[in-house]
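Reading through the structure tokens given below for one structure.
Every protein chain of the complex appears in place save one, which is left out.
Order as written gives the chain letters A and B; numbering starts at 1 within each chain.
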Amino acid sequence: MPARLAELAVRFGCELRGDPDALVERVAPLQDAGPGSISFLANPHYRRHLPGTRATAVVLDAASAAGCAVNALVARNPYATYARIAQHLYPARPVPGGRHPSAVVEAGAEVDPSAWIGPHAFVARGVRIGRGVSVGPASVLLEGVEIGADTRLVARVTLCEGVRTGERCILHPGSVLGADGFGHAPDVDGYVKVPQVGAVRIGSDVEIGSNSTIDRGAIGDTVVEDGVKIDNLVQVGHNVRIGAHTVIAACVGISGSTTIGKRCMLGGMVGIAGHLVICDDVALTGRTAVFKSISKPGAYSGSLWADDAKHFHRNAARFNRLEELARRVRRLEGGPGAAGGGDGDE
Amino acid sequence: MPARLAELAVRFGCELRGDPDALVERVAPLQDAGPGSISFLANPHYRRHLPGTRATAVVLDAASAAGCAVNALVARNPYATYARIAQHLYPARPVPGGRHPSAVVEAGAEVDPSAWIGPHAFVARGVRIGRGVSVGPASVLLEGVEIGADTRLVARVTLCEGVRTGERCILHPGSVLGADGFGHAPDVDGYVKVPQVGAVRIGSDVEIGSNSTIDRGAIGDTVVEDGVKIDNLVQVGHNVRIGAHTVIAACVGISGSTTIGKRCMLGGMVGIAGHLVICDDVALTGRTAVFKSISKPGAYSGSLWADDAKHFHRNAARFNRLEELARRVRRLEGGPGAAGGGDGDE
Partner (left out) sequence: MPARLAELAVRFGCELRGDPDALVERVAPLQDAGPGSISFLANPHYRRHLPGTRATAVVLDAASAAGCAVNALVARNPYATYARIAQHLYPARPVPGGRHPSAVVEAGAEVDPSAWIGPHAFVARGVRIGRGVSVGPASVLLEGVEIGADTRLVARVTLCEGVRTGERCILHPGSVLGADGFGHAPDVDGYVKVPQVGAVRIGSDVEIGSNSTIDRGAIGDTVVEDGVKIDNLVQVGHNVRIGAHTVIAACVGISGSTTIGKRCMLGGMVGIAGHLVICDDVALTGRTAVFKSISKPGAYSGSLWADDAKHFHRNAARFNRLEELARRVRRLEGGPGAAGGGDGDE
């Protein structure tokens, strides 16, 4: 769906520097773009590709625009503006409405006529599916599931009993919402299963990545608020609450009954222990482990990084004797531990 | 299914302090409970919610009972007792027996008439399914699979050729048992695939979480013993053996040919290298990495924790020069390295 630069500038509130009649019809990275492509520059890391680009137009900020030899769409927030332009050039395909003959929809399910139920999907009785919803191939919706308008289950999504989602969500293939939380009470002869009688409630505009898992509450619900974005292979334990507009990168694990605030950013492979409270506006860099609640907004880290293997292992071996090293320093300082006894600086 | 407190006290061996005729019909957390609810107190962290609870009854231990203003069911093990009461209030739905018309069951599969084969399930020839088994929607059972009585495949479970499970297991959506282990022999021009000719054997009373993966053995089987509980997104490599009543939290990875003892507890995101032996009764706290066998029961840790990002990075940079720091301390102590040469305390 080609668009004139003048139209894009008006529609998305950019300043156009260049030819208003130039047409773009696809997006491309700066370095690979050709005529008809629009590109963007947001990460300064890629500024080196700007002078040589053959894109028809580039979305960028005013500071970078001077170095742009082709048409420029100057935006306050180039990445968000690019995203909106790309949505315009690649409109989502309309949902057809109806159901594939191979789908199984049990009597007593309420499916809006504008919704689509794909091949081999299963929709149990008591499910309610809103306007414009798309239930992709091989998805499984167990009893009592409710899906808000315009939500899209791409394919092979599983929603267990009573899971509810808001509007305009996207659930990617293999995601599982509402399976039992991990509740096992130890007893003398093994574990007793703790029934997981809560459900999962997902807000609107939430995206959940491929093969991610969000468990149902043990008692009370697991809650994901509006605008939350969750990447692939993320685990969300029972009775977790995730605040609005928090983003969670891939391979993160959040243990049960933990509350995460609004507008947090969790880097890849972050792990958070159970029964904690993370306040609003916390950023956790990749691979950080959180074992205590965090009550102050800000950036937190906790991961060592790759080093030459031999060098790393020598330092790691020292780490294992770090307390002893501290004690030796204390002795050198002539502190209470100087005679080899206690360590005064504990 | 409502129950009188007197009945619960007798059935589950608690001491009732309060009204024997009071009825409970659902469970709720202490702080959200209303009339008709039963709650429990096991984690002292939540004791602050006890005085204000509006639950009809609370399951707790003798030490906490004094602070309980409502009916109390006093139990030696409140959490396990609560679990049993909750199972009683929320009985599992009986398995109907039969098969959905959309299921595909190949000739030569032996399915007990009391078992249920759900919508879009596939059961290959040579599969044997026991009494009371429930094969949930869209599950795939390849040749030679055997499922013990009363085991439940919730939905979209994949069991590859020859996987066997015991009785009363629960397999959650997206779990994959018996796919090929990761065996590739390096050769001059790339890797040669090593056929994975073992299978997977699961004991009884095992629970396996959503999207977890348990690979078939390379030669010989991968074995999960009775009573093991595995959370979501856990990887179990080929020829691993997991001892009875071990519990494994989410996002754990266990590399091939490792043996884990009985009654171990693996915290979230624990990683265990291959070809190791972990003895019985080992607890690994969240995110611990294990690169050597463990022969002594006890608790082991290995993860740093979240810190202010700048503070953490300064310390991590020091970590990378830790050996040098130790050498400087040695010099200050006047050791063999004092002249700047070797380090005597290696």
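What to note about this one:
The working rule: contacts are C-beta pairs under 8 Å (C-beta built on N, C-alpha and C of every residue); 3 or more make two chains touch, one makes a residue touch a chain.
Just so you know, these numbers come straight off a predicted model, no measurement behind them.
Annotation: of B:Pro78, B:Gly130, B:Gly203 or B:Gly237, B:Gly237 touches the absent chain (contact as defined above).
Touching residues on subunit B toward the chain that is not drawn are 102, 104, 120, 122, 138, 140, 142, 156, 158, 160, 174, 176, 179-180, 182-187, 190-195, 197, 211, 213, 215, 219-220, 233, 235, 237, 251, 253, 255, 269, 271, 273, 275, 283-285, 288-292, 294, 298-305, 307, 311, 314-315, 318-319, 321-322, 325, 328-329, 332.
The omitted chain makes contact with subunit A at the following residues, 26-29, 32, 39, 42-43, 45, 77, 79-80, 82-84, 86-87, 89-90, 100, 102, 118-120, 136-138, 154-156, 170, 172-174, 205, 207, 209-211, 226-227, 229, 231-233, 244-245, 247, 249-251, 268-269, 286-287, 303-310, 312-313, 316, 319-323, 325-326, 329, 332-333.
As a working rule, only the chains that are shown with their structure count from here on.
Per-chain CA centroids place subunit A at a distance of 24 Å from subunit B.
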